[in-house]
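Of the protein chains in this complex, one is absent; all others appear in place.
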Amino acid sequence: MDTKSALLIGRFQPLHSGHIKVIEEIARDFNEIIIGIGSSQESHTQKNPFTAGERVTMLKNSLDSLKNRNNNFKNFNYLIIPIPDVNNNSIWVSHVISLTPEFDVVYTRNKLVTRLFKEAGFVVRRQGLYDRGRHEGTEIRRKIFEGKRWEELVPKEAAEVIRKIGGVERIRELS
Amino acid sequence: MDTKSALLIGRFQPLHSGHIKVIEEIARDFNEIIIGIGSSQESHTQKNPFTAGERVTMLKNSLDSLKNRNNNFKNFNYLIIPIPDVNNNSIWVSHVISLTPEFDVVYTRNKLVTRLFKEAGFVVRRQGLYDRGRHEGTEIRRKIFEGKRWEELVPKEAAEVIRKIGGVERIRELS
Amino acid sequence: MDTKSALLIGRFQPLHSGHIKVIEEIARDFNEIIIGIGSSQESHTQKNPFTAGERVTMLKNSLDSLKNRNNNFKNFNYLIIPIPDVNNNSIWVSHVISLTPEFDVVYTRNKLVTRLFKEAGFVVRRQGLYDRGRHEGTEIRRKIFEGKRWEELVPKEAAEVIRKIGGVERIRELS
Amino acid sequence: MDTKSALLIGRFQPLHSGHIKVIEEIARDFNEIIIGIGSSQESHTQKNPFTAGERVTMLKNSLDSLKNRNNNFKNFNYLIIPIPDVNNNSIWVSHVISLTPEFDVVYTRNKLVTRLFKEAGFVVRRQGLYDRGRHEGTEIRRKIFEGKRWEELVPKEAAEVIRKIGGVERIRELS
Amino acid sequence: MDTKSALLIGRFQPLHSGHIKVIEEIARDFNEIIIGIGSSQESHTQKNPFTAGERVTMLKNSLDSLKNRNNNFKNFNYLIIPIPDVNNNSIWVSHVISLTPEFDVVYTRNKLVTRLFKEAGFVVRRQGLYDRGRHEGTEIRRKIFEGKRWEELVPKEAAEVIRKIGGVERIRELS
Partner (left out) sequence: MDTKSALLIGRFQPLHSGHIKVIEEIARDFNEIIIGIGSSQESHTQKNPFTAGERVTMLKNSLDSLKNRNNNFKNFNYLIIPIPDVNNNSIWVSHVISLTPEFDVVYTRNKLVTRLFKEAGFVVRRQGLYDRGRHEGTEIRRKIFEGKRWEELVPKEAAEVIRKIGGVERIRELS
């Protein structure tokens, strides 16, 4: 059987359960996922509190745990590629291509990413929504800032990373 | 047992059997390797013919094959992180840290990388040499250019990637 | 007779009939116009939907048609120079100078461009307004987004370019 | 006695009397101050009207006058270092370190700067407030724009620089 | 008849008679030429002595003179587009496309440009050589530096620009 790859583009600020649901959905159709971490150079801002390395760690720990827990994922492989912004949208797709192995389909919820890949002739799938209101980065960062419950909205392994690096304090001090 | 991570820094132009030997050496002491692809923005030059994405593919295919062939590597995990140059050596270590999960030791053969990580207080191990004359990027690129035998010096999966992308023609036309 | 050149700075998102009126005004006093396309690296955003190349095409097609239709423009020459932002206003004028032939006067409606050229000792003319409310990029992009009539506000050739590249859909999907 | 150095980070848009009070406070504990001018590449905007060179001149003239007037400052030395933004917060501290001599303590009122230096293990002191409402860059730029009295809020030497470079007109034309 | 466009890529350091011969060749098959000035940000070095603006002026003056002198060129249109380097070869073609109107064929003598456009699926024509030894930028810059005769190797209008801007002195002082 041929390898079939999907590219998932997101900022993962932070990784949350909605992302995991999308990855599970992708795993049903593809045997490889390339996860592109957008705006990888950003960190320590309200909108992008976590560094690329911290986001890589959240993804790696959560996906390894998923593979250990669930036999369906035993042969599902992932790659995590930080993608720095280029400040020139018309070359962005070719920038992504230069950083990644070949892929067959693009998954994203971002309008600009959707448009850019479509203009370049790629198949773009709009990922399912899964109770979208709650599982969104903005909403989760707001809960962390306001001291509300947020741990249940992100994978256990991501919550551990956030606590270990002092992410709660970081979000509160920067806001 | 705790995870112990090593960071291996190289340009992988192309990935060759010397690199694989170093990775095997690292796998004896660590259960995780983070492979940092240096000068990731470079491609299509004599010194850096392959894109980051092409180098990621060479590494991924070769390491997955290694894991399948060899039971010792079953639980050895790898991450592959492209690292673009920053043109300011004194901030380079902190740039690498911002892109990667935590690591315990740095492996590299590059003098500048060695010096920069040492000044930042890291433990740097100089990787073993393994018949170094032949297993060097410069030498392999020269052989490809001159039409000599080079496939035996790189992992089978890397040779496949190079052929598939027209890498032999690329190196010849650019030189 | 000496060549007298004017530099016209704008973003042309998109080129509209107000711009054409300014160019006609300039053509009465000068035999050459250098059209500097500001923020040339921007595209696919709400404020800057079109690439530099698309904006060059709108300008070229519209001005060639103007020269064909109108004998007064037969000997009026134009140059179109994309000008990427430099993110440092105090060097911007010298950046523009490095990209363009010599010019005698600057035409612009932008406050910052006006101030920077004045501080550098240039003569800056504020272009006439010509029913400004309607002939503004912001207003035209809004009309396109809302599905209102916009074609009558831009030169026929610019409207053709916008339709050909799928510009209407692009603006709607990005907004 | 050993030299003890403090690093003071600010944008100085413009230098005002609140900054001078902080510098006087620092002079009681340290015999050297390194003044880092943040966002040094910015100028000619509402938020950052003055160039790095203009801000250096305001600081130099005001501090030299302070040293001449006040015997306590005779042996207090200052360095003024422009610090361009790096667009990657996680490498910013290491960028500052690469541009400055060693320092023992950081003074700043900026939340992001505070957080970044704390994560890097530095001692950060929050400078005293001194009638903060009035002595703030935003407030002073607003007064200049609205034609209200502002000279009394900045050192005499800074006001002279602002007038000499046409800073009042610049702020009004750009707003 | 449809417009057929060719893209000619060169550095034009300086424009010389070999370039004009290529443009005349292109004019036989196409009714429009887009001239892309490569490495447009470079100037005042041995290899790239002239600014983009100076190179634009050489091209414009020489081509306008050609159109006036020669009836075959009456309806041949040119566009001159400065193309700054991007330091990432794998996105360079998409960078060029974002700056230019559509073109049907690429003319260049540069190996890297040839390879990059071919990998992107474009038709690349290797321009005729026309006594190549003499009509090369390197050779002409050498003659200027050594005080030998060089004017006969460049169009009259280009020689005028070089003299007017002090180009001879510039090349001598920098070498």
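Going in written order, the chains are labelled A, B, C, D and E, and every chain counts its residues from 1.
The definition used in the following text is that a contact is a pair of C-beta atoms (placed from the backbone, for glycine too) under 8 Å apart; a residue touches a chain by one contact, two chains touch by 3 or more.
Everything numeric here is computed off the predicted structure, so don't read it as measured data.
*Asks:* Could you tell me which displayed chains border the chain that was left out of the figure?
*Replies:* Among the chains that are shown, those touched by the missing chain are B, C, D, E.
*Asks:* Which one touches the absent chain: D:60, D:125 or D:143?
*Replies:* D:60
*Asks:* Which residue from B:3, B:45 or B:88 sits in contact with the chain not drawn here?
*Replies:* Of the candidates B:3, B:45 or B:88, B:88 is in touch with the missing chain.
*Asks:* Which listed residue (B:4, B:47 or B:115) would be found touching the missing chain in the intact complex?
*Replies:* Within the whole complex, the residue contacting the unshown chain is B:115.
*Asks:* For the chain not shown, which residue from C:3, C:75 or C:94 touches it across the whole complex?
*Replies:* The one listed residue touching the chain not shown is C:94.
*Asks:* What residues on subunit D make contact with the chain left out of this view?
*Replies:* 40, 43, 51-53, 56-57, 60, 64, 77, 79-82, 84, 97-102
*Asks:* Provide the residue numbers of subunit B that touch the chain removed from this figure.
*Replies:* Spelled out for subunit B, the touching residues are 87-90, 111-112, 114-116, 119.
*Asks:* Identify the residues of subunit C touching the omitted chain, counting contacts across the whole complex.
*Replies:* Counting over the whole complex, subunit C touches the hidden chain at residues 86, 88, 90-91, 93-95, 97-98.
Here is the rule we go by: only the chains that are shown with their structure count from here on.
*Asks:* Counting one step per pair of touching chains, how few steps separate subunit D from subunit E?
*Replies:* Tracing touching chains, the least step count from subunit D to subunit E comes to 2.
*Asks:* State the superposition rotation angle between the two copies subunit C and subunit D, fitting on C-alpha atoms only and giving a multiple of 5 degrees from 0 to 180.
*Replies:* Rounded to the nearest 5 degrees, it is 120.
*Asks:* Where the centre means the average of the CA atoms, what chain is farthest from subunit C?
*Replies:* B
*Asks:* For subunit A, which other chain has the most distant CA centre?
*Replies:* Most remote chain from subunit A, centroid-wise, comes out as E.
*Asks:* Could you state the distance in Å from the CA-based centre of subunit B to that of subunit D?
*Replies:* Inter-chain centre distance comes to 45 Å.
*Asks:* Using mean CA coordinates as chain centres, what's the subunit A-subunit C distance in Å?
*Replies:* Inter-chain centre distance comes to 39 Å.
*Asks:* Listing for subunit C: what residues touch at least two other chains?
*Replies:* Residue numbers touching two or more other chains: 43, 51.
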